[in-house]
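For this depiction, one protein chain was excluded, whereas all remaining protein chains were kept in their positions.
Chain IDs A and B follow the sequence of writing; residue 1 opens each chain.
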Amino acid sequence: MRIGDFKASYAHDESLLTTPVQRSWMLGFALLVILFPWLGANYLTYLACLTGIHVIAAMGLNIVTGYAGQISLGHAAFMGVGCYTVAFLAKMGVPFYLCLPAGGLASALIGVLVGIPSLRIKGLYLAVATLAAQFILMFVFREWDGFTGGVRGVNLPPAELAGWVMDTDPEIYYVIMACAFVMLLGARNLFRTYIGRSFIAIRDKDISAEVLGIDLFRSKLLAFALGSFYAGVAGGLMGYFYRAITPEHFTLTLSIFYLAAIIVGGLGTVLGTILGAAFMALVPEVLRGIVSLITVWAPDAMALLSPMREMVFGALIICFLIFEPHGLVEMWRRVRRFFHLWPFKT
Amino acid sequence: MDWLSFIEFSLIGIFSGGLLSLVALGFVLIYKGTRAINFAMGEFMMLGAYLIYTAHSWLGLPLWLAVAFGLAGICLTALLVERLVLRPLAGQPVVSVLMVTIGLGAFLHGAVDAIWGGRNLEMPQMLPRKPLLWGDLLIPGPIFWSFWVALAVIAALSLYFRFSRTGIAMRAAASDPITAYALGIDVRRTQQLTWVFAGCVGAVAGTIVASISSLSPALSATALGVLAVVILGGLDSILGVIIAGLVVGWLESIAVGFFGGKARDLVPYLVVLAILMVRPYGLLGTRDIERL
Partner (left out) sequence: MNLSPVLSVDDVHLRFGGIRALSGVSLQVAAGQITAVIGPNGAGKTSLFNAISGFYKPQQGRMVFEGRDISHTKPNVRAAMGLARTFQNVALFRGMTVMDNIKLGGHHRMGAGTLQAMAYWGRSQREEMALREELERDVIDFLEIDHIRHQSVASLPYGLQKRVELARALAMHPKVLMLDEPVAGMNREETEDMARFILDLQEERGMTILLIEHDMGMVMDISNHVAVLNFGQLIASGTPQEVRSHPEVIRAYLGAREGRTPAAQQG
């Protein structure tokens, strides 16, 4: 049970990790992340890399949709913009630590363009506008051979740092985790400040927000820019990870995947983003495991994997929206409350 | 492009637009009835077509019975969906309903893919294949006849909403559910009926599309192209989507004529963006006024 949780200064109250227990958990988790490639099998490292990329992308979407309330169905396309930009620059020899921000900025720019309709429309209409943007950008990816390699796609050279070539999973793992850490911390800090608060205000009651002095248009565009920046960096990291990229990596299905991830995890929370992205990354793997077990009795089961994944995916969205609309993070908070209050019930 | 081709493409476009209007009608029905965009519309289309195909080609039922079977199946699906998925979300923000229809669409799409497999199947012939020859102009048969079927369905529904008691009750419940309750209208029933109608409209449209091209799970993607029609016409205007369907059908056909088949992937979405920037509520949609 938690007792004696007193704070002696406003600064303490405002900080991110307020108790020694929280700090030690954080330290433990950080150690786990750092040592992970040495502990687990290669396959687990592969999964961890994928999860890291998903977390960054989902964080971007959470900023736009979860915190600022602007529904975006075009997130995968923004990742594509970032990825192709990074591929283009990397081939010219630009190092990865410059490519990634550049990819992010390119995405941010496109994000701002797509976000311009948010001045006049919101809710469903904005969702449809972002959907249209997703399809238009897909068309560009498939047709603009010069930049994107068209339907065949592009290959990327591996990321390099002062001679150290990162072409194996454990190596790129550290780049991905470092990016994820920095970007998640940045997002969490953002929502401690007036900028982040203005996003939430716009989501909850944008007319009220205007009356408080918030410039709606600028704030919405900033939300789109930031969300797309995150998507662009995630896309770039995806490029360095897969090394071979085609437009099929950035379809509407992926946009919906991220939307599902933040709903399942918890809209408008950083912890929810992590939980949701990890959950959505692991579900296909668990499913694959189950189906391989079933092939013992039904040899054709593997062909069903793809449609089954879709069904589970759809069912997850439906069930979470009906039964746990605040997502995994709310379940987590319930567990924490239980332990904080134990042996009392409330 | 010469003048003759232009007329031919235009006519084909306008006739194709009839089908677009029909699918758009499905969206409008749901929006008018429940204030949500049903992203699973394409999956209803797909499911309806597959049910009719199964009844006819696998169970050997005569065509008219197969159609009845398919429609009955869709009605059942719509009722289940309304009861199990939509009703628990009553009162939730529109974003949630939108997301749940996306989830529903994914679920249905996966289910159809799992049950029937992903390969292309051939629908039984529903519309005469014989092309129409008007002088030098050639209009493909199925496209021509699909226009009239769509028009018939739309007309029937419009008359129903205009003149029948249930139809008027549905319109009342859609515009002000609380007053409708107070007047004794069973709003839950009207919501169920809305979904049933939308599902059936989708099934008919899906069957026609499948018989024009082919039957596969990819059918559901065609519904997203119809969003252009819905947005142009106005989310809650039946007349609007009729006009918009013809306009968008014509635009797409002309674009394909000038730029080739790929234009079909691009034109609807450019239209959507253009309208949303200039006139978000479409030609005939009602403007949302927010009460302060």
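Here, a residue touches a chain if its C-beta (ideal position, glycine included) is under 8 Å from a C-beta of that chain, and two chains touch if they have at least 3 such contacts.
The shown structure was predicted, so the numbers you read here are calculated from the model rather than taken from an experiment.
Touch with the chain omitted from the figure is made, among A:Leu109, A:Val140 or A:Leu216, by A:Leu216. Looking at A:Ile200, A:Leu271 or A:Ile294, the residue that reaches the missing chain in the full complex is A:Ile200. Residue-level contact of chain A with the missing chain is found at 10-11, 14, 185-187, 189-190, 192-198, 200-201, 203-205, 207-216, 222, 226, 268.
Just so it is clear, only the chains that are shown with their structure count from here on.
For this pair, chain A with chain B, the centres built from the Cα atoms lie 33 Å apart.
Considering their complex, residues 69, 71, 116-117, 120-121, 123-125, 127-129, 131-133, 135-136, 139, 143, 207, 252, 256, 259-260, 263, 304, 306-318, 321-322, 325 of chain A touch chain B. Contacts from chain B toward chain A in the complex involve residues 36-37, 85, 88-89, 92, 94-96, 98-100, 102-114, 118, 224, 227, 231, 235, 262, 265-266, 268-270, 272-273, 276-277, 280, 290, 292.
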